[in-house]
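Entry: chain A
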Amino acid sequence: MGYKKYAYPKTVIMKVFSEFLRKIRSEHHLSQEGLRALLNEKSHSFDSLDTISISRWERGINTPSLTKQSEIAEVFGVDLFNIYSSDADFVEESLYAIQFSAGEKNDKVTHPYYNNEQYQIEFIHSEHVKFEQFLKLCLVYEGNPRLLPTHQEKISAALLTSLTLVSALCNFSQLVGHCLFCKVNTKALFEFMNNSIGILDLLASTQQHQANVLVVFSSFGVSPQIDNHMMSVYLNQLATDKTIEYLSFSTCDSKLKQKLMQMKIPMFKVKPIEQNAKIIQNYSFIMSRSEVMANRNMLMLSVIPTRDMQPTTTGI
Partner candidate 1 sequence: MNILIVDDQQFVREAIKADLAENTLHNKVKTFEAENAQQGIEAIVAMKGNIDLLILDLKMDNSDGMEVINFLSVQSRYATIPLAVISSSDKRTLELVNSIACGLKLNVVGVFEKPIDMDTILTETRRLQSVSQNPLEVMATTAVSDYDITQLLADEQVLLCFQPQVDMKSKAITGFEVLARMYDENGYIYPDTFIPLIYEIGLNAQFTKIIIAKAFKLWIHEANLSGYTLSINITAQDLINNDLINFIIRQKQAHSHIKLILELTESQEIMNQASVLNSIARLIINGIRISLDDFGKSYSTYERLDTIPFNEIKIDRSFVCDIDTNEQHRLIVESTIALAKKMSVNVVAEGIETESVLNILDDLGCDIAQGYLYSPPMEGRYLNAWINRYEHREVSGNDK
Partner candidate 2 sequence: MTSNIKDSLKGFFWRYSDARRLPLYQALVSELTNIRSQAGLVENAEKLNSLKHQFKGICRYLHLELDMQIDAMTTPEQLLYAVDNMHKEVAAIEHEL
């Protein structure tokens, strides 16, 4: 396959950043000392920075953490997403890590309905004939009572347009993954997280307030690859839409919660919801754009443009 399985993240990150640094320095006609002085002036994270370190970064011997890279990039008016998404090698390595690492770990097919067949990613818009059907399916999976409006409430079609539903289908009809998200304003989102307003009010709020947070309600794939792929869809949306300052999750799916915790994302709050005498936990997460970009796993997922992800075939 031509890929070095374990070498990938560090070496490619190092390569991308060293190229960026050399390019930016020559574009701004800065010496290594000039760059050191500029960074020193702009941020206290670089108080002890010396030209030896800069030289090592440029030669790819060493590289600063993504957190520091982020600060350096911002000094020059770009962010890590700009830098990493425009590097073909990094995008390819990210794709590779998502698509094949699961297969290497475990060759056997373990899902009763899914056999590593090809699957297709599709954005299901609210006018789509199957929108309602798919929405229902993913709400049933999610099991979050807060997402199911009571029967008395009339849902206007206009409200649903703000929801983005993405599905992964195999054999053109079998749903093997989905994600459901929406861009809203943080003020309304916190009201929603605290149960002060319901899902319909939250969706309605998008008409009055400028959206600044992307909130994910459900995200799932039957295989790890599809699961990651679904995550990459909204991370890419976040990365490309600069008006979005935060990423948030509001979910009752303990598997998604577990995955986020594995990715070192701190939980914001847990709220118990009582339904039919059963207690269901509602988990909320929120992180800023800079936290997302400094998180290696999330950065890797975010650089994958949705259209570039090719469906895999059996037997890879």
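Selection rule: all candidates are chains of the complex that A comes from, given by their letters.
Throughout what follows, a contact is a pair of C-beta atoms (placed from the backbone, for glycine too) under 8 Å apart; a residue touches a chain by one contact, two chains touch by 3 or more; residues count from 1.
Just so we're clear, the structure is a prediction, and the values are computed from it rather than from any experiment.
Colleague: Taking the stated C-beta criterion, I'd like to know which one of 1 or 2 contacts chain A in the complex.
Modeller: Only one candidate touches chain A in this complex, namely 1.
Colleague: In the complex of these two chains, what residues of chain A are touching candidate 1?
Modeller: On the chain A side, the touching residues are 9-10, 13, 42-45, 47-48, 65-67, 71, 74, 97-98, 101-102, 104-106, 108-113, 115, 185-187, 190-191, 193-196, 220-225, 227-228, 246, 253, 255, 258-259, 262-264, 266, 269, 286, 288, 290-291, 294-298, 300.
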